[in-house]
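Below: one structure in structure tokens.
Omission of a single protein chain aside, the complex is shown with its protein chains in their original locations.
After this line comes chain A, so read on.
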Amino acid sequence: MAEIAVAMDQVTLKLNNKTIINNLSFQIPKGSITLLKGKNGVGKSLTLKLMTQLITPNAGNITVSGHTSYAPDSFPKNIKLTTKSFLTTIQNLNMKRKSDSHTVDDYLALLNLSSLQNTKLHHLSKGSLQKVNIIQSLLTDADILVFDEPFSGLDKTSEAQFLTRLQQLSKTKTIIITDHDANIEHTIATHILSLDDYTFMPQSKHQELKSITLSNQQYVSDVIEHDLASWVHAKVTSNHQYVTLQVDKQNVNVVLQHLLKHNCEIIEVKDL
């Protein structure tokens, strides 16, 4: 069995008495590139903050194996230091860096930021600030790299170079990303954590599944458990109103026919 980098067990998070994350469980294997996906407001950024232990859950356990680095969704705009000066500070904070690891200059060159190294941070554009944000997290010798929407504001060239670097890093590190761009899902992600239906699975398996959402009528659970157990990959009850089933694409028609035969009200069928 693969070693686990981050594990969450029945984690619940409430903010202002509103439940944002409810009984979330998953195990991210070491050396994987995991994409967190989900609609706006489902708690992607908060899940990352839970993983990095910047916030603590109201219930459940979180286990993190190793040192974590973190790039937030945006970089502060009020720092009046130069790019080089800020990143050198970050590099100096990480005294235990390996001799073969990249330096500030390497990363400035990689993300085409060398020409702005003497520009003060508060004068940089959103995209350039995002590059600084990415570099500060890469300068650590962390085992787990966590990025909150790192591609936001990046140009295509920098995005491609960063993706390549992430693939290289994934040989020795675990990478966790949130992003709305399907590009990541189909290029470098090895695992997908969907916060819409609380599923975690390898990217290849994820592509083979469809989700069927139906009304949570009284008899639905009986139908699923007695008649469809062998056809359904997973069942998620996201709230009292709906039940979502994950079904192999090849079994979708059989499952749909059976649900219709039992007068189940089907709301939506879609790819995961």
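Following the convention adopted for this analysis, contacts are C-beta pairs under 8 Å (C-beta built on N, C-alpha and C of every residue); 3 or more make two chains touch, one makes a residue touch a chain; residues count from 1.
FYI, contacts and distances are computed from a predicted model.
Q: Assign the chain not included in the display its UniProt protein name, restricting the answer to "PPM-type phosphatase domain-containing protein", "ABC transporter permease", "NADH-quinone oxidoreductase subunit A" or "Alkylhydroperoxidase domain protein".
A: "ABC transporter permease"
Q: Which residue among A:L54, A:A160 or A:V254 touches the omitted chain?
A: A:L54
Q: Considering the whole complex, which of A:T34, A:T47, A:T83 or A:Q136 touches the chain not shown?
A: The missing chain is touched by A:Q136.
Q: Can you work out which residue in A:T89, A:T164 or A:Q241 touches the chain that's missing from view?
A: Touching the chain that is not displayed is residue A:T89.
Q: Which listed residue (A:K14, A:K39, A:H67 or A:H123) would be found touching the missing chain in the intact complex?
A: A:H67
Q: Consider the whole complex, including the chain that is not shown, and state which of A:A7, A:I20, A:I62 or A:I79 touches that chain.
A: Going through A:A7, A:I20, A:I62 or A:I79 one by one, A:I79 is the residue touching the chain not shown.
Q: Would you write out the residues of chain A that touch the absent chain, in ascending order?
A: So the residues of chain A touching the unseen chain are 49, 52, 54, 67-76, 78-81, 85-86, 89-90, 92-95, 133, 136-137, 140.
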